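Let me give you the structure first, and then I'll get to my questions.
Note that one protein chain of the assembly has been removed; the remaining protein chains are unaltered in position.
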Amino acid sequence: MTKLIDRLKANFRIKNVTMQRADLIFLTVPEKQAVSLITYLRNQENFSHLVFLTAVDWIEENKFQLNYMLHNHGFNFSLGIRVMINRQKPVMTSIHHLWEHASTYQRELKEMFGIDFPGSPEIDQNFILEGWEDIPPLRRDFDTLKYSERTYFPRTGRKSHDPRKFMKSKIYPEQGEER
Amino acid sequence: MLKNQENQPQKLANAGLPEHEKYLFCDARPRIRHPFKGFWEKFLNWARANSIWMLAYGTGCGAIELRPLMTARYDVFRYGIAPRPTPRQSSVIIIGGYCSVKTLKRIIRSYEQMQNPKFVLALGSCTINGGMYWDSYNTINRIDAYIPVDIYIAGCMPRPEAIIAGFKKLKQLIKSGKAEGANLYAENFDWYKANQKKIIKDWNMPDYNW
Amino acid sequence: MVEPIYLFIILPVAAFLMGSLHQHLNRWQVFIFFTVLLFSFYLPIPWLIHLLKGGSTAQVFTAGFLPPISINLQIGIEEAFLMTIINLLGIMGAFYLLHHFRGTVYGPILYLVFIMGLNGIIMTRDLFNLFVFMEITSISLYSLITLSGSSENLTAGFKYIIASGIASILFLIGTIYLYYLTGTLNIDVMIASGYKIVGPAGSIALIMLLSAIIVELKQFPVNGWALDIYTASDPGIAAIIAGGSSSAMFFAAYKLLPLWSPSLSSIIAGIGIMTYVLMNLMGLKQVKANRLLGYSSIAQIGLLVGLSALLLHSTPVTGLTTIWIILGGLLINHLLAKAGLFWISGLIKGESLSSWSVLRKYPSLLFIFACLLMALAGLPPFPGFWVKWNIAMQLAQHKQFLWLGFIMLGTLLEAVYFFRWFGLIMKSELTTGIRVRISSLLPIFTGTFLMFFISLTMMNLLSGFNFNMLLPILIATLIFALKLIPGKLKALMTIFIIMFYFYFLLPELSGLYRLFAIIFFPLSALFMIAAMNKPGYRNGYFELLILIVLSLGNLLTSHTSLQFFYSWEVITVATYLIILRGVKRFDTALLYLVFSLAGALMILAGFSYSYAVTGSTFLGILGSSNSQITIYILLVGGFLIKTGAVGVHIWLPGAYAETEDDFSPIISAILSKTGILGLLLVLLLMGKSFAANTELNTILGWIGVLTAFLGALFAIFQEDLKYMLAYSSMGQVGYIVLALALYSHLGWTAALYLAFNHIFFKGILFLAAAGIIQRLGTRKMYEMGGLINRMPLSFLAVLISIIALSGVPPLSGFGSKWLLYNALLEKEWYLQAALAFFASTVAFLYCFRLIHSIFLGQEKTRFRQVKEASLWFLIPQYVLIALIMLISLFPNIIIEPIAQVMADFIPATLSWEGNTLMSSLGYWNGNVIMIITMGVFMIPLIGLLLRVRSMQKVKQFNIVYAAERPDKPETTHVAHNFFPHYQKALGFLVTPLVSKFWAAVSEWCHTIAGVLRNIYTGNGQTYALHIVFMVVLIYILAGV
Partner (left out) sequence: MLQETVTIIAYAFISLLVITIYGLTLNGLVMKIVARVHGRFGPPLWQPFIDIIKNNAKRTMIYHGTMFFLGPVFRIAGGIGTYLFIPAIHGSEVFANFSFSGDLLLVMYFFFFGQLGMALGAGESGHPYSAIAVSRGLAQMTAFEVPFALSVISLAIQYQTLSITGIVSAQQGGILHWTVFTNPLATVAALIALLGMNMHSPFDIVLAPQEIPIGPPTEFHSAYLGLLQTNRAIFNLAKLVLFMNLYFGGATNILILIIKTFSIYMLSVIVGVSFPRFRTEQSIRFFLGIPTILGILAVIFQKL
């Protein structure tokens, strides 16, 4: 697999190669090279399977990290591709022409993170949330608790317990409530 | 007990629908249907209590608990309870656990398509106060803000025995003439509708799904 | 009376004068030309009158000698007649050619010589003289053809001169031999001394002569050169060749006919009729109008030759008049019609068949064209029809059934390409390119008018004048003349005329015929109310309708099979034209015509066979004991085609569905009953001892029930509303056929009850369909839906009619089913009963699909604004509903008269007990059933009505849609491919095997025609080779 990485490094600006497991490597490419790298992997290196496409919100660095997980069934080997994109203007090139189902992931990302993939089919349609009007809910600056309290008529008198401690106090009350 | 509705407008605006679709849906307002009085109503309530048809619609994870109810182990058919595939013919809808906004829309539709008298049985903590999803951006916290609930059954999830107990309680309510959720809904229709519309943003259906 | 010899003086003198003095004559030239032609036309007329009055045949002897030394001319009735028409054609042709001859002097001269030659061929009784006149004709003709000097013309003329040269040589050698043997050149003497023509020399002489005549007559296969002439030469000249030269040559052959031995005669007959069939077969492949006409001309001459050989040899003297009329009629029919067609072709610039569509801009020319085609195809009211009828009768009388079959095949093929052409003209794109000149039009119109006149004469001669037979045509013409009256008024007039006719007709009819009169007249008048709906003049529609309906009356009143057949053909043609009016593509109408004509030919064959054995065309008894099976098969087969029985049904759906919406009810409800009438008549007239017992009835019954079943099965898979109804009609008529085949009182009562019921409900359905289609502009059922709110009245009508159709009590349909099953069980046709029951349950499927897809389900957005169907459609529908309700409540008012009529033929097995109808197996009281059904319906209805206050009326999208909302009405309406599971389970039964079969038949015909056509290479040498081959072949066949 190191050969593969070497081959990739010859043509692409690969950084942060992390060997997660024997069969899983993560690497980072610049936004500009991402799609050509993926296309190369799919067509030349037999990474025929797009396992998933997700995002991570690095709010502190003002970045979104896109994770493309590709899988090569011949070697039973997965390759994670990290792409850091701008958080202020989150736009990424769509890869639905490579895998049709990528458009579903992209719709989800559009809805949950607000990352746009121009040209992806049905990208602007509702995916899970019907008629969401607030900022995308999986961004870290979205406060779900506040939203829930504001929206969903919270019932008063609700109490939260740490299940472990609570059950312990229920089952072994003689040990005392708090330790 | 129930207010009269004479002073309210009889037609609904159906503002959520585009203009060219308005003719496709009925725009009548639900009306309060007053029960009979005395023995006759008691008799009818007895029949209603002993023939409870529940809508076979699993709205959440709790639906898994309904299956054992109908099979040999718990056999709710004994109590005159039977599943029914269409809301038109059902008399009780069971909210099976957590309820997202998307599901709520379908619940409202199904509930409104049921015929008066109709009852609601809500299972699990999530329907009561959100349960473990209480701070989620997409799970409602309490179902009774949106449709009138007759019986809450606590638990996460409630066991079939608990559900049977809930049904028994519902039967008592019906027999005593206190399960008038449908009329309550009609009476406080605007309040319920406002709550529903507050969270369902793309309201692409009529105000009342006849 | 002018001596005919002057003809041979005046014509050449005039030609000589015109040739030598043409610089001085100028305009007088035309005058001389026509005067001379007029003289030649006038010359035979006094002779003809004289001879018709019973005068004796005149002989002209030249140079004062008597035969065998002299050359003599003869003017008998045949000669006078033929000369009259040929010279008439000559004048008309000359008139037409006037334009063509302008600027040349040779044209008129050659023309005069040519005419003289023709007259000579006809009149001369001398073999050598015949040769001379043939040479004169061919040389003048060659010059006429090559007059314009184009290379095409020259090639064609050259081929012609080669062929006629070979023919001349053969003729000359034959003549020399004959002279050697008999010592004379006079034909009469030669015939009289026929015993001398023996031995190898004699037979060779006859064969040579025969071959020459066959070449000159352009018989198959030695006619390649002739086709090129027809294609290449000027249409005016082609007309003269097709009409004049061929006729004269035919007469030469006719004269020589007694010379030949019977075996040679039969070779001639064979060659003639084969020519007729094969030329018509090859005509199928033609795309050029003139060549097509050439094929047809050759075919017609072949028919003439074949017939004369067949008829004259088998009956030397007796019945000669009929044979003369046949041959003369055929000749004149061909002559005028073909010349007319060639003349029209001269007006049109394009060569291809479709370029004639320019005629659509000239309705009168189009009318003439249609008349000429019909005349050639042997359809009434033209001479061709009478000829066709008499050919069949005569050939049957002489037991020439094989030849009759071939001739019928040829007729059918001819009709196919002619009417395909007509359809092409009516339906292909309008072309431009026509030059209309008065001088060209005059002969065309005169010819057609003459044809009507001759047809009348022939009718007079053959069957006696019958005003009734003309009445429909006269009234239709009358209405046609009132061109500018609005359509609505015409519809009203039509209705009144029909009812008036009915009023006068009814007292003349009795029993069965009266029932059919009720079917045909008041009900079709009722359906015609729907025609009030359409704006505009609708020229042609009402004329044809009234032609059809009044001819239906003639069917009922006809006493002879000729009258019946005449009206039958009129109905067929008029229906074809009316279908062609409505359809978008001509093939549906063509399919209808081809199948109908084939059926008509079968009927003709049946009638002629019956005539052959009984010697009478009287419609009282058909056939005698040993011929009944054949007659039964022929007639029943013919009528089954009309009913659209399975196997020959492929014309039906298209014809019923594609025609105009307000004609569909008439054709499907009423005209389908003509087939039923025919079947019933066959069964009645065959004689009870045969018809009641024949095993063929069982086959007929199976055909009926299979039609019922497959019709229903086809219907359920149709997406098109009218196609569904059309297939349904086919199925329902299948039940009627089944009931007729039972030959029992109960069965026939059931049949007529079914017929009435079918008219009622199918009328409603087609009318309702017409109303819906008019409003919606589509025939696809899945595009409709939810129309119950927009068209409640139509909905109610359709609802009632489908209940009546499906046979659900309490409406009238159940009565028909009850009668049918009782009859079937009584006759012990158990499996048929089961299949009929299956068919009636399958009918439920399309009934429901019909009403659901159109009226129930989701209303489509684009049809929200449609209004109720037009009142003119609703009025007849509701009259019919009233009738259905009436016969449902009181079934006896219709069953009793039917049962009484049927009891005249077969002892009754039905009995009445109050309102209860009893058969040997069961009982049924329609009245009580209706009351009980109403009762049990009212009780729950009242119960439900008590709850009406708690009800909320909702809209179309307020449905339980799995907790979703429907997206669009178009995607929510379930209508397309409504019975996919049926398709999976029984779809294999509806594979269009029958269509494939007939398509294969048509394909094979075309392929054979294409292969045969290859013998005409266009090369003169090949054509010469053909002649040699033919001589050898005749030599071998003659067996000397």
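Note that the chains take the letters A, B and C in the order they are written out, and that residue 1 is the start of every chain.
Keep this in mind: a residue touches a chain if its C-beta (ideal position, glycine included) is under 8 Å from a C-beta of that chain, and two chains touch if they have at least 3 such contacts.
Note that the structure is predicted; figures quoted are calculated from it, not measured.
Across the whole complex, the hidden chain's contacts among the shown chains comprise B, C. Which of C:959, C:994, C:1008 or C:1037 touches the hidden chain is settled by the complete complex: it is C:959. Within the whole complex, the absent chain has one touching residue among C:438, C:484 or C:951, and that is C:951. Interface note: of C:211, C:806, C:877 or C:909, the residue touching the hidden chain in the full complex is C:806.
Contacts to the hidden chain, counted on chain C, fall at residues 786, 788-789, 799, 803, 806-809, 814, 817-818, 821-822, 825, 828, 830-831, 833-834, 837-838, 841-842, 844-845, 847-849, 851-852, 856-859, 916, 921-925, 928-929, 932-933, 936-937, 939-941, 943-944, 947, 950-954, 956-961, 972-975, 978-979, 981-982, 984-986. Although one chain is not displayed, its contacts with chain B can still be listed: residues 33, 35, 44, 47-48, 50-51, 53, 71-72, 75, 77-78, 80, 82, 85-86, 88-89, 91, 115-117, 182, 210.
Rule of thumb we're sticking to: only the chains that are shown with their structure count from here on.
Put simply, the C-alpha centre of chain A and that of chain B have 37 angstrom between them. Per-chain CA centroids place chain B at a distance of 73 Å from chain C.
Residues 126, 128-134, 137, 142, 144-145, 147-148, 151-155, 158 of chain A are the ones touching chain B in the complex. Those residues of chain B lying in contact with chain C across their complex are 20-21, 23-26, 28, 33, 57, 86-88, 106-107, 109-110, 113, 204-206, 209-210.
Chain contact summary for the complex, chain C toward chain B: residues 861, 864, 950, 952-958, 960, 963-965, 969.
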